[in-house]
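Omission of a single protein chain aside, the complex is shown with its protein chains in their original locations.
Read from first to last, the chains carry the letters A, B and C; within each, the first residue is number 1.
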Amino acid sequence: MSEAASAHGKGIDELILYVHLLMGALFVGWVGYFLFVMFRFNRSANPKADYVGARSHASTYLEIGVAVVEGVLLIGLAIPLWARAVDNPPGPAEKPVELQVMAQQFAWAAHFPGTDGKWGKQDTKFADRGNPFGLDTADADAKDDISVVTEAFLLPVNRPVIAKISSMDVIHCFKSPAMRVTQDAIPGLSIPVHFTPTKVGDYSITCAQLCGNGHASMKGVFKVVSQDDFDKWYAEKSKAGGAGGSFE
Amino acid sequence: MSQHSASPAASHGGDDHDHDIAAHVRTYLIIFGALLVGTVLTVAMYYVDFSSMALTVAVALFIASIKAFLVAGYFMHLLSEKKLVYGVLILSAIFFTSLMALTLWGTGDLPKNSDTKTLYVP
Amino acid sequence: MQTSASHAHTSATTDTSHGHAHHEPGFFGKYIFSTDHKVIGIQYGVSSLLFLLFGFFLILAMRYQLAKPGSPIPLVGPLLEKILGEEMAKGGIMGGDLYNSFGAMHGTIMVFLAIVPVLFGAFGNYVTPLQIGAPDMAFPRLNMASFHCYFLGGVVMFASFFTPGGAARSGWTSYSPLASVTDLVNRFDGQTYWLIGMVLLITSSLLGSVNFIATIIQLRCRGMSWMRMPFFVWAQFVTGFLLLLAFPPLEAAGLMQLMDNLFGSSFFLPQGLVVNGNALPVSGGGSPLLWQHLFWFLGHPEVYVLILPAIGIVAEVISNNIRKPLWGYRSMVYSAMSIGFLSFIVWAHHMYLTGMGTKVATFFQTTTMMISIPSVIILTALFISLWGGSIRFNSASLFALSFLPMFGIGGLTGLPLGFNASDIFLHDSYYVIGHFHYVVAPGTMFAVFAGIYYWFPKITGRHMNELLGKLHWAGSIFFMNCVFAPMFIQGFKGMSRRMSDGGTTYFGKDVGVGADPGVLGLNNMILWCAVGLGIAQIPFIINFFSSIFVGRRATSDNPWQATTLDWATPTPPPHGNFLQEPVVYRGPYEYSVPGAKTDFSPQGDKN
Partner (left out) sequence: MEIPYTYKARPDTGLYNAKVGIWLFLASEIMLFGALFSAYILLRVSAPAGFWPETALAWPRGLLNIPIGTFNTAVLITSSVTVVLAWASLKMNNFAKFRVYMVITVACALAFLGIKSFEYNDKFSHYVVRLKDGKALTGHIEVNGKHPGFWNFNDQWSVAKLAEQKIDKIKVELDPLRDSHGHVKHGAHHESREISVSDIVSLGSYTPATHPFFAVYFLITALHGLHVLGGALVLGYFAFPGAKMWKSNPEQFINRIEVGGLFWHFVDLVWIFLFPVVYLL
C-alpha cells in the first residue's frame, strides 16, 4: 500500500492493519495446527482414530475471541471512521474548497463556483459532453464558474475539500487510492465526499465501477498544490470562465 | 412408511365428515359475503377525503389485510394448518419485510448533504 | 438392513425385482427425459463441468489481454475475430467490449451455470435422496423440468455471444443504467439474452429448491431424524431455502430490466440522463440503486449457495477419511442455519460506496461481522475434527483437506471488506477478486473435485486413478495459489478490477503518486500460472473419462467403508435406489465407535 496522502487516510490504514493482524494471527495459528495434525494424526502415525477427538474447549474461547476482536474493531474503528467519512463535513469555519465532480463515459470533469463563490444556474437541457454540468452560460453567476473537462484540476494542500460526486450517464466510481477516497458516481444522485490532502503531488482518479468499453482508460488527474499556486490557477480559470472545454 | 393404497370407492379422505364439510361450506359463503363487502368498503374509501395520504394508505391496507386474512385463514385453511407451513411462511414474511424495509431505508439514508435531484434538474 | 458387502448385486437382479409397473424406457426416456434423480444429477454434472471449462477459457483469454494489453491473442485471436466480428476483436486483439463481455459471462457462467449446478444440481440430486434413504426426489417430473430450464438457460447464454453487439458486457452484476444503455442500437442485445437466460436459470433453481426441500422434509426414511442427517443434506437443505427465497427478487428485477431494455420503461433509469452527449429519450423517474438492492439481495445469499454445499461435501469426505465423527456436528448444523438466516440481511455490504448513511452502514457491517462468526464456527469444527483422527490421504481427501485453508484465506480476506471503512480503500480492487476467488475457485472447486473422486465409485462402479488424481491435486493447489495470491498485492497497490488494459493506464510510465509498475509484472505471472492451472486439469480430464471404462473396479458397494446411506445401495443404484426400505439406527458419522467390530458403523446397520 502506498502511503496515505490525506488526513483521514491514516485511520483507514490503521484499521486495515489491525484487521490483517487478526487475520494473520488466525492464519498462522491454524496453518500451524493444520500442519501439525497432518503429521501427528495421519494414518501411519495414528492407525486407530479416537472416537471423541479433541476434549478441550479451547476452540470455544477462540471463537469468542474472534467475535470480541471483530466487535472491538467494528465499534472502535470502523463505525467512527465511517461516521467521519459521511457525516461531519467541514464547516464554513474550516474554509473548505467546494467542487462538483461529474463523470461521463469516459472522463471526469470538475466544477468550481469561481471567484464570486456562487454556483451558476444549471439545467439538464444545456448539458452535453463539453458542458457536463449543464451550465447556463447566460446566467450572471455562471460567468466566472470554472469547469474543467478531461484535463487536470488543482486542489490546495492542507485544506478540506468537499467534492460532490455525480454522473450524467451510467454509474462510475470516483476513487483516489492515495487519498483513501472512494465514492460511486450515480446518475440522479449527488453525493459529497470530503478529505484533506496533505501532500503535494499529482494524483490519479481511478474509475472503480465498470462503465463501458472505455472503463479502463477513464483516468482523471488532479494536482495538489500550495495554496498560492491554487489561488493563482483559480483566479486565472475564473477569469476565462465559461462552460468548460471541448470533449475529445 | 409408504402409503397403502386405500380402496378407491368410498374413500374421500382424511378425518373430515360430511357434516363438517357442510359447516365449512356455510363458512365459505359467509367469507365470500365479507370479501365482497370489503371490496365495496375499499372502493368507498377512495371517495372519502382523508386529510392525509398516510391515513388513506393505512385504511386501504388495513382493509386489504383483513380480506387477505379471510382468504388465507379460511379458504386456504391456514388457521388449522401444520406447524411446518407456518415456519415456511414466517421465514418468507421476515425476509420479505427485511427486503422492503432495508431497501427503503438504504435508499433513504444517504450521506449528509446528498442531493437526490442530480446536479441540474430544474 | 443387510451389511453393505452383501449388496454386490448386478443391476440385472434389481431390474427384475422391481420390474412390475415399469416398461423399459428408450434412449430419450433414459437420458434426456429421465425423471430419475441420478440421471438428472449426471446430466447436471456433465453440463456444468463443460460450462466450467468454458468459463475457464473465457478467463484465460482475458488474462492474456491483461498481461499483454493490445497484442493479439495467439491461436484463438484470429478465430475470435472471425466468429465475433471485427468490432469485437480487431486483428485478434481483445477490445474493451469483448473484454467486458467475456468478464460478465465468466462471472455468470461460473456462478450460475457451473458451480451452483454442479454442487446443487449434480451432487445435490445424486446424493441427497440416497443419503436420506429416499427412492427418488419428491417430484421427479419437476426435477426433470428444472434441468431442462437450466439447459435452456445455458443455451440462451451461450447463444448470446453470437448476437450483434456480443454477449452481455455490464459485469455479472448487470448494474443499470449501464446494462440498459450500452447498446442503444440493438434492443435485442446481449443483455436481453442475459436477462432471458437468467429468468430461465432462476426458474430452474426455484423448481429445484422446492423439490429439494420437500424431499428432505418428506422422504427421510424411518429413523432418519433431523439430527441424524449427514451434514451434506443439511447444507443442501439450507441452500434450498436460500435459493427459494432469495432468487425471486432477482427474477422480479430481471423482469424490470427486461422491460427497461425492450419497452423503454425507466425502472432503473433516473431523470436527466445524458448519454454520449445526448439526452436519453426515456421518462426517467427510476432508481439505479433499486437494481443493486434487488441484485445483492440474491447476490449475497448466492455466495453461500456456492459455499454451503461445498462445505457439505468436504464434511462427508473428511469424516470418512479421518475415520472419526465430525467434532461439533450440532453446532455446525446450527451455524449453517444461522448463516442461511443472516445471509438475507447483509447484502448491502456490496454497496457501501454507493453513498450510504451512517445508520444503514452500521447495520450492514454489524450483520456482516455477525455472519462471519458461524463461518468461523464451521471451519473451526472441521479443523478440530482432525484432532485424533487417522487421516488417509487419497485424491478425495487431499482436495477436501486443502479446501480448509483455502476457504480460510478467502473468508478471512472477507473481513477487511466487511468493515466499510477499510472497504473504502479495497472496494472494487483486485483484493476483492482475490477474496472471492479463494472461496469460489480453490474453495468450491476443490470441494467439487473431492466429491467427484469420492462418489465416482458409487456412480460408475470404478475408482478413479490415484496417481493422476494426486498429480491433479498438486498442480491445482500450486497454481491456484499462484494465480490468486498476487491479486491481494495488486489490490493493495490500488489496482482496480475489470480493467481491460490490465491497469496500464494507472500504472504505466507517467502516473500519479503511489503507482507501482510492479503490479503489471504480476499480471504476467498470473497469466502463466493460469495456463499452468489449465494444464493441471488435463490429468483430471483423462482420469475422468478413462476411469469410466478402465478404472479399478470397486470391490464392494461401500469401498470407502463409509457410514451414510448412499453407500448402502447397490452400485450403481437402480431405479428406486434401495432394495429394501432402509431404516436408520444412528447418527451419520459413527466411525471408530469404541467396542464396534469395524471402525465404521453404518447408519442402516442394526448393531
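Everything below uses one rule, namely that a contact is a pair of C-beta atoms (placed from the backbone, for glycine too) under 8 Å apart; a residue touches a chain by one contact, two chains touch by 3 or more.
All values derive from a computational prediction rather than experimental measurement.
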Visible chains that the absent chain touches, using the contact criterion stated earlier: B, C
Which of C:Ile73, C:Leu244, C:Val274 or C:Ile452 contacts the chain that the document leaves out: C:Leu244
Residue among C:Leu98, C:Met144, C:Met229 or C:Val282 touching the omitted chain: C:Val282
Contacting the left-out chain in the complete assembly, out of C:Val127, C:Leu219 or C:Val317: C:Leu219
Residue ranges of chain C at the interface with the undisplayed chain: 134-136, 138-140, 142, 187, 206, 209-211, 213-214, 217-219, 244-249, 251-253, 255-256, 259, 262-267, 271, 281-283, 285-287, 290, 294, 297, 576-578, 581
Chain not shown, touching residues in chain B: 1-3, 5-6, 8, 11-14, 16, 18, 21-22, 24-25, 28-29, 31-32, 35-36, 39-40, 42-43, 45-47, 49, 56-57, 60-61, 63-64, 67-68, 71-72, 75-76, 82, 84-85, 88-89, 91-93, 95-96, 99-100, 103-104, 107, 116-117, 121
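Criterion: only the chains that are shown with their structure count from here on.
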Pairwise touch network: line, ring, star, complete, or other: complete
Length of the line joining the C-alpha centres of chain A and chain C, rounded to whole Å: 32
Centre-of-Cα separation between chain C and chain B, whole angstrom: 35
Per-residue multi-chain contacts in chain A, two or more chains: 85-87, 124, 127, 187-189, 191
Contacts with 2+ other chains: residues of chain C: 270-272, 287, 289, 355-358
Chain B residues within the chain A interface of the complex: 110-122
Contacting residues of chain A [partner chain B, same complex]: 85-89, 100, 102, 122-124, 126-127, 133-134, 164, 166, 187-193
List of chain C residues in touch with chain B within their complex: 217, 221-222, 241, 245-246, 249, 270-272, 287, 289-290, 293-294, 297, 344-345, 348, 351, 355-360, 363, 581
